[in-house]
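Let's look at chain A:
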Amino acid sequence: MTAPVTIAGLSHRFGSTVALSDIALEIAAGEYIALLGPSGCGKTTLLSILGGFLSPSEGIVRIGGRDVTRLAPAARPTTTVFQDYALFPHMSLRENVAFGLRMAGMARHARHKRADEKLALVGLADAARKRPHEISGGQRQRVALARALAVEPDVLLLDEPLGALDLKLRRAMQDELKAIQRQLGTTFVHVTHDQEEAMAIADRIVVMNAGRIEDAGPPARVYRSPATLFAADFMGEMNHFPARAGPGCVETPFGTLPLDPPAARDLVVCLRPEAVRSDANGTPLGAATVREAAFFGTHGRVHLSPDAAPEALLIAHVAPDAMPTPGDRIELSADLQAMHVFAKEGTA
Partner candidate 1 sequence: MTGAARGWGFVAPALIWTIAFFVVPFAVMGAMSLATLEGRSLIWGLSLANYAELSEKAYLGRALRASLEITLTVTLVSVLLAYPLAWIIAFRVPPRWQRLALLLAILPFWTSYVVRSYAWLLVLAREGVVNQTLMGLGLTAEPITLANTRFATVTGFVHFFVMLLTLTIYANLVQLSPNYRRAAMDLGASAFQTFRHVILPLTLPGIVTGAFLTFVLCIGDYVTPQILGGNTELTAPQVIMVQLGRRANFPLAAALAIVLMGIVTLAYLACARWLRIDRL
Partner candidate 2 sequence: MIRALPWLYLAAAFVFIYLPVAALVLFSFQDGRLPVPPFQGPSLRWYADVLGDGDLTGALVHSLAVALGSSCVAVALGFLAAYGLARHVLPGAAIVRGLLIAPLTVSYLIVGLGLLIVLTRAGLGLSLWTAAIGHVVINLPLAFAILYASMGAQQQNAERAARDLGASEAQVIWLVALPMLMPALAAAFFLAVTLSWDEFIIAFLLTRFDVTLPVEIWSMLRSGLSPRLNAIGSLVFLVSIAVVLLLELLVFRRRRP
């Protein structure tokens, strides 16, 4: 009911457009993977290749050690939860969930029993006789999940499964998806463009851009020390400063910082808003003037003009009970290990 996935040397082209280039990824059995990236980054193409709906131009997909690259969807130990759910509108929920078992030749009584179990798993035991149009969007999403799980796949593929739900429902479904995955131990591969969703559910996040993997790792690692500038920006709000490489250090508008420079002349230093400190306990960044301050409940979000670089805009998160007002002067500092240096794009 679970299996590891190996993707090696995978490339795919649509005509002359390169959708995926040289993707390599190892997924452990029972892992929850989020494929994260903007639309057009290739994440859905990768999922379609895993599901068998597309045959890759090059490369290999192994599931449980078996080469499945050229196998039809039905012959793979995978099932897919589609973005539009693709529930069969002329069948009851029970018949929808039992469909895969029926195709496998399971007798009516046995497959309906199994379907009812899966519906109970997603909290829809009472609705087995209803039709898809009679239930809400969130419920349809659950039925699609139950239908895909009913055939007990080794790997479950989810294509933006929560995209059509409103924010509150999405958060609730994230928790539920993760709980179900923990309970079953099935490998889940989940495509999303929402980095908060990826962090909420995944054991490991794979950040993709322009057909390549930018970064792959546990949410905290990818958030705190991203491998690339793209991953840094995509995972959440980020302050950028221009910088230059010095001998074993980085020259910034705030002075020379003892950071390890990559091999490029023009650099970008990144710093998360919550890593900007409004005290003097870290590496000093000098004084700054408050331009705007907004209250967000868990924190205050402040726009600052640093004296060292007045034209640059710096975003900082401050404690919600210590909100500054526009015009206030603040002394800034930051932890060195929260700063990340990347080559400026196009100069590496």
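Picked so that all candidates are chains of the complex that A comes from, given by their letters.
Please note the rule applied: contacts are C-beta pairs under 8 Å (C-beta built on N, C-alpha and C of every residue); 3 or more make two chains touch, one makes a residue touch a chain; residues count from 1.
Because the structure is a prediction, the values reported are computed rather than measured.
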(request) Please name the candidate from 1 or 2 that touches chain A in this complex. (result) 1
(request) Please name which positions on chain A make contact with candidate 1 in the complex. (result) 51-53, 72-74, 78-80, 82-86, 88-90, 99-100, 102-104, 147-148, 151
